[in-house]
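Working notes, structure below.
Omission of a single protein chain aside, the complex is shown with its protein chains in their original locations.
Chain nomenclature is as follows: A and B, assigned in order of appearance, with residue numbering initiated at 1 for each chain independently.
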Amino acid sequence: MSRPVIRAHRAGPVGYAVLIVVSAILFAPFLFVCSIALSSQQTVATGRFSVIPTEFVWTNFVDVFRTEFPVGRFLLNSVVIAVLSTVGQVFSSALVGFAFARMRAPGKKIIFFVVLATMMLPAQITMIPQFILFRELGWVNTMLPLIVPNFFGGAYNIFLIRQFVSRLPTDLDDAAMVDGLGFFGIFGRIVLPLMAPVLVAISIFTITWAWGDFMGPLIYIDDESLMPLALGVQYLASTGSDLQAPPWNTVMVGSLMLVLPMIVLYYLGQRYIYEMNIIGGSAGLR
Amino acid sequence: MVGPASVSPASPGLSRRTLLGGLAGTGAAALTGCSGSGPGESGGNKEPMVMTVWGGDTDKIAYQTRLDALKQAHPDLVVDLQMIPSGQYAQKVQTMISGGHGPDILELAETINVYSSKSQIVPQDEYIAEAGLDLTGQFGERMPQYFQYEGRQYALPDRSGAMITYWNKEHFEAKGVPAPTDWTWDDLISYGKELTGDGKFAHAGFNWWPLWMSLIHQNGGTVLDPESGQPTLTMPECVEAMQFVQDLTYRHKIVPTPRDYQNWGPDAGGDSMFAAGNISISTTGFWNIGTLAKAGKIDFDLAPFIAGKQRAVCASFNGLAISRTCKRPKDAFTAIAFLTGAEAQRTIIDLGQDVPANLEVQNSEQFLKPKWLKKDLSMEVFPESADAIFVPPLIPEWNEMIKAIDDSLAGFWQGTEDAATALGKAQERVTAVFARSRR
Partner (left out) sequence: MTDTVPGRPAIPAGPAADPPPDRRHEPPSGSEARPARRRMSPMRRREALLFYLFISPWVVGFVVFLLGPMVASIYLSLTDWDSFTEPVFVGLENYVRLLTDDPVFWQSVGNTFVYALVAVPLGMIIALGLANLLNKQVRGRRFFRTVIYLPALVPIVAGALIFKMVLAPDAGILNRGLGLLGITGPHWLLDPFWVKPAIILLSLWGTGGATVLLLAAMKGIPRELYEAAELDGASGFQQFWRITVPQVTPVLFFNLILGLIGAFQVFGQVYIMTGGGPDNASQMIVPLLFSEAFEFFHMGYASAMSWILFLIVLGFTLIAFRTSRLWVFYEAEVDR
């Protein structure tokens, strides 16, 4: 391809300098965290951590599981909550999104509008009554309030699925209908498999969101053994008796444990998120 | 974008679904298997009760030991101990109670009436009468009163003890300063200046409410008017006392500034820096004695709290209450009665946790010369301080009042506002808090 080179599209030294400086600044906290995570108890007591790791107390990564806090449990709980929430979202949103994309019914447009409108509601409006609701159900201090609502679909996911499914060709559907396959069959046998990319993207979004969710567990979970890692790490940081600062090295190890899976997840699922960007108009809502 | 690979026949879809189904099943099992310590969930009769407390390692061990003793004496009363960081205690426990699964027994201190006024804890008068307990005889006249609200007893006293002074003998001897046994405010200033230097400070500061409130009372001021219950923070006596506190840091420079503290570490505080030997005097309750003695790093002794125009000192006082979500209040009360009885209270001394509320134990030789204490400490400061103890205003709005005051004092502790301004702000805010709550 002999296309003219766009001069403006070549980065000058200033551009490079900016990128280098910005990258360094944005990366520095990561280095700092690693440095703290690898620090010894003595350094923690003085609080003077080095910017780049100078001590390499690798045993911190093992010791974190030996503190009086059930860190291993925190991790397990996070996984359980994230996985179950995702299962719920995927299935329920797929069902609902498919219906909006492929089925006709009176009032459909209005209902869809309502679905979209709910995306704009701040969660805090329902926070207190939901607490009361879960209290009456006896679900406080369990993981149920964090997981169960996901089995009822999420507006954004429904929207994405609807967009996606609308673009799928209907020939297979039509052929199947002629053959006598009902909507459930069309959904399960034909469309669902085709939805794989958007379902993967939704899974990634949901896992990311559930993994990092803090306010929900803060309200509903009191038992240490039920805390997910997001809450657990903050809990670690708030302890420490009067005679002792919180164990910052342990806290940072915990933080790293909170961050690393997100990085791995992103890199595995990049492609799907990119595609969903295009369809949905944005992605990765925090 | 639809990839060609996704048009798949049924079987991969099935296997994916079974996998997910399997996950869901495991998850559900995990959920039900560990759905927390909800009392009375199963048909099982004697499920363990839950008791929430705050504190450090010493407290944990001490409480656990007492609970073990309880089990020995009453085999059917098993109580699980749950430690909660003190900074979050009020919020967590109240949320637990609000959520319907509160602890059966809870430790409470100055926030007692936040709970009692909202019926989060149950009155114990019935059980006390049934058990025939003589509270005054057991705890003295004043202690039980702390835990009364509108004439009813909401908790039994468990631990008490005045705030006292810890001082580093080495530092004092090095600078030739006499022991702080009878110091006045001026003594603190003048000796403090001698003790400060070489990166060390004389005093940890008074920025915790029992400490500055003591100074206010020593100067003849009060936080709330005893009759009307309205705040009196702008009384000249209060302003003078608080200005004295601020001057220690910013004028006489014998107390570290917040920035100085930060220099020592991200969460360095008075207690930890005293333990590290960077500060010569610290004022707090009993609870550091055991840890400091065990660490053995510094040579310290105890002295009474300093005295102003009059002696007045705040005490720590912890009680044990029963929450409204407790399904077996009678059993809970039996447990509490045991824990505050002489036998269990001895553990408090034996482990060096705190000052027991039980008078008999408090006045015993065991307290004055505890066996865990290898060195000779002036433990008599506790009984000696007893008559200087005053009662802080234990109102239902305690949490909000303290927050309003703490917020108003933020600039004050940073040295950017003087006492008069800060207390003026505090006065306004506390008045607003009361206007809201006392319709």
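Definition applied: a contact is a pair of C-beta atoms (placed from the backbone, for glycine too) under 8 Å apart; a residue touches a chain by one contact, two chains touch by 3 or more.
For clarity, every value in this text was computed on a predicted model and none was experimentally measured.
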Residue of A:60, A:77 or A:92 in touch with the missing chain, whole complex considered: A:92
Touching residues on chain B - with respect to the absent chain: 1, 90-91, 94-95, 97-98, 118-120, 258-259, 262-263, 265-266, 324, 399-400, 407-408, 410-411, 414, 432, 436
Where the missing chain touches chain A, by residue: 3-4, 6-11, 15-16, 18-19, 22-23, 26-30, 32-33, 36, 47-49, 51, 92, 95-96, 98-106, 108, 111, 114-115, 118, 120-130, 132-133, 149, 151-153, 158, 162-163, 166-167, 170, 173-174, 177, 182-184, 187, 211-212, 214-215, 218-219, 230-231, 233-234, 237, 248, 251-252, 255-256, 258-259, 262-263, 266, 274, 277-279, 281-286
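Here, only the chains that are shown with their structure count from here on.
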Whole-Å gap between the CA centroids of chain A and chain B: 38
List of chain A residues in touch with chain B within their complex: 45-48, 76, 80, 83-84, 87, 131, 134-136, 138, 140-144, 147, 167-168, 188-189, 192-197, 219-220, 222-223, 225-226, 235, 238-246, 248, 275
Chain B - residues contacting chain A, complex: 1-3, 6-8, 10, 12-13, 20, 23-24, 27, 30-31, 34-38, 55-57, 85, 87-88, 92, 95-96, 98-101, 264-269, 271-272, 275-276, 284, 287-288, 291-292
